[in-house]
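What follows is a single structure, and I will ask about it in a moment.
With one protein chain removed, the remaining protein chains of the complex are shown where they sit.
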Amino acid sequence: MDAQHIDGNGVAGLLGEIAGLLGEIGGAEMTTVVRTCHSCGERRMIGEHRAYRGAGIVLRCATCDDVAVVIGVQEQRLVVEWRGTYTVGR
Amino acid sequence: MAGAAVLGRLTRLSWRVATVRDLVTETPRARTIVLDVDGWPGHRAGQHVDLRLTAEDGYQAQRSYSIASAPEEDVVRLTVELVEDGEVSPYLAGDLAVGDAFEIRGPIGGYFTWSAEDGGPLFLVAGGSGLAPLMSMLRHRAARGAAVRAHVLVSARSAEDLLYRDELETLEPREGLRIARTYTRESPPGWTGWSGRVDAAMLADVSPGPQARCFVCGPTAFVEHVNDLLVAGGHDARSIRAERFGPTGG
Partner (left out) sequence: MPPVSRGFRRRASAEADTSRIPPGQYRTTDFPVLSAGPTPRTPLDRWSLAIDGAVDAAREWSWQEFLALPQETVTVDIHCVTKWSKLDTTWTGVAVDTLLDGVDTSAEFVTAWCDGGYTTNVPLEDLAGGRAWVVHEFAGEPLSPEHGGPARLLVPHLYFWKSAKWLRGLSLTIEDEPGFWETYGYHNYGDPWREQRYWGD
């Protein structure tokens, strides 16, 4: 079993920063946002996804391991790709 | 599972100034930082914060720490364990003094949380410093006088390294609470309890039953191991919530 990942909880602060940048609503707590995987169709909370740290951060579906979010991390900007469908409570 | 977390709302997160009110030595390698936080919105047991230090030259470093305090308290407690060769933990576990300040952002983590109204029974399994967020849950349970049955299994290197050792002993005799320990490197003299890595037999003995809400926290390898054993032991995978600290354990 791979022991190198953390989970979507561990990078939640960074994801919140991204949601804030995208939505101009300030930082946002995202771990309970539900993602429907574009690959396997499973619905899981962001907090359950597996987070890997490489040069940047990759969040992967906890069911099928396919990529959910990629974050290129720089001092002055974040480069983000979201894959899948996200359901957010209002 | 019943009462699953409310669909994620995007709630505001911003950096707030946190001032050290007190420092409590927990073990030779760990201490709890007691913080007053400007405008703290409150938290749920199990959540964590991002902590950011700024040096005089503007250099910044950021780490995540679980909140160990109950939501009912007017302070935020973070327990920091010294990480070999670390950049931030030697400062927080060593140099930091009462009156010093840094920034925290949070609370973070709607997934790994528990409130008394969520009910139980609870099965909390901790590896090392993974006990911190679970301690928040136990303190919350005690503060609310909740009747929820809670069983705890904690793995520590030795009795000396066990966080909140005295507090766990004073909590224990209370109705519906059971705390079990296993020591992986060195047991105390005269110890008749468990030693070594958490295994299926320990989990089976301590679990309040397959219907329990399980919270597992610690280094990633520990969490994956315990998670697999819980599922094999009859717990529903969907009733297990996990928080992984990564390979070095937080």
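When the chains are written out, they are named A and B in that same order, and each has its own residue count from 1.
In this section, a contact is a pair of C-beta atoms (placed from the backbone, for glycine too) under 8 Å apart; a residue touches a chain by one contact, two chains touch by 3 or more.
Every value quoted in this text rests on a predicted model; they were computed, and no experiment measured them.
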| item | value |
| --- | --- |
| Residue of B:D100, B:E167 or B:E186 touching the missing chain in the full complex | B:D100 |
| Hidden-chain contact residue, picked from the options B:L53, B:I108 or B:V125 | B:L53 |
| Chain A residues that touch the omitted chain in the full complex | 2, 4-5, 50, 52-56, 58, 60, 65, 67, 70-72, 74, 77-79, 81 |
| Contacts of chain B with the absent chain, listed as residue ranges | 15, 17, 52-57, 59-61, 85, 87, 91, 95-97, 100-103, 247 |
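Here is the rule we go by: only the chains that are shown with their structure count from here on.
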| item | value |
| --- | --- |
| Chain A and chain B: spacing of chain centres that average the CA atoms, whole Å | 23 |
| In the complex with chain A, residue positions of chain B that touch it | 5-14, 48, 50, 62, 64, 105-112, 219-221, 224-225, 228, 242-247 |
| Contacting residues of chain A [partner chain B, same complex] | 1-10, 12-13, 16-17, 19-20, 23, 25-34, 45-48, 53, 87-90 |
